[in-house]
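Here it is, the structure in full.
Note that one protein chain is taken out, while the other chains of the complex remain in position.
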Amino acid sequence: MTALMHALPYLVAVWVLLIGCYGLATSRNLIHAVGCLSVCQAATYVLLLAVGYRDDATAPVFSDIQPGSRPVVDPVVQALALTDVVVGATVTALLLALVVQVAKRHGTLDPDELSELRG
Amino acid sequence: MADVVIVVALLLVAAAATCAVLVRDPVRQALVLAVLGVVLAVLFTVLQAPDVALSQLAVGSALTPLLLLLTVRKVRRRARQEGRGP
Partner (left out) sequence: MTRGIRLWLVAAGGAGLAALLVAACLDLPRFGGDRHPYGDRAVRAALARHTANTVASVNFDQRAFDTLGEMTILFAAVLGCVVLLRQTRDEHRARPAPEPVARPVRRYALLVLPVALLTGLYVIAHGQLSPGGGFQGGVVAATALHLLYLGADYRALERVRPIGLYEVGDAIAACAYLVTGLAGLIGGTAFLANTLLPYGTFNTLSSGGTVPLLNAAIGMEVACAVVVLLARFLDQAVEIESLTGIKTPTDKERGK
């Protein structure tokens, strides 16, 4: 159990990233591809929070505990993940706006058909 | 005990992410992504990151799927309009 716990969270992050990349590469629909990209993004949050975790620690919020009474997990990685969750959503929105434009101009969302159109 | 909960949450995240990629229909994918958002929020809570869990819950389970569904609706409506033509 402990040997597994040493690296399992990191390996899950790797798996989520790779499966997201696989989905991106094989997607036949641009909307689906954007969804896969948000899966890839989720991998970075898992990795960041796994790096910052500390055994038997509590959340880095001192409104209800005495400072110094208990160990806390790393707040820096949490701040990184937190801003990226929200900003990533707006970037997803920008990508979806581009997808809507592609559908308007070319009438298809299949990446293969789109590359044929250009060639 | 905490370790077991973390392992379960991690495996759920891996499973939900795999499903979200393998489901090819964008509408169903949006729903699976909402589930992935909730599972991720649970994992973040277990990892003692309530701040991140809160934003993941709001964004991952509501905002992103909503945007995906609205895009699908727009694209399908367009396709239907053009389908009516000669």
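Quick notes on this structure:
For clarity, chains are labelled A and B in written order, and residue numbers in each chain start from 1.
We adopt the following convention: a residue touches a chain if its C-beta (ideal position, glycine included) is under 8 Å from a C-beta of that chain, and two chains touch if they have at least 3 such contacts.
Owing to the predicted nature of the structure, the values given are computational and were not obtained by experimental measurement.
Touch with the hidden chain on the side of chain B covers residues 50-51, 53-55, 58-59, 62-63, 66-67, 70-71, 73-74, 77-78, 81-82, 84-86.
Contact between chain A and the absent chain runs through residues 5-11, 14, 17-18, 21-22, 25-26, 50-55, 59-63, 67, 71-79, 82-87, 89-91, 93-94, 96-98, 100-101, 104, 112.
Here, only the chains that are shown with their structure count from here on.
Separating the CA-averaged centres of chain A and chain B is a span of 11 Å. Contacts from chain A toward chain B in the complex involve residues 1, 4-5, 8-9, 12, 15-16, 19-20, 22-23, 27-29, 31-32, 34-36, 38-39, 42-43, 45-46, 49-50, 52-53, 56-61, 72-73, 78-79, 81-82, 85-86, 88-89, 92-93, 96, 99-100, 103-104, 107, 109. Across the interface of their complex, chain A is touched by residues 2-3, 6-7, 10-11, 13-14, 17-18, 20-22, 24-26, 29-30, 33, 36, 40, 43-44, 47-52, 55-56, 59-60, 63-64, 67-68, 71-72, 74-75, 78-79, 82 of chain B.
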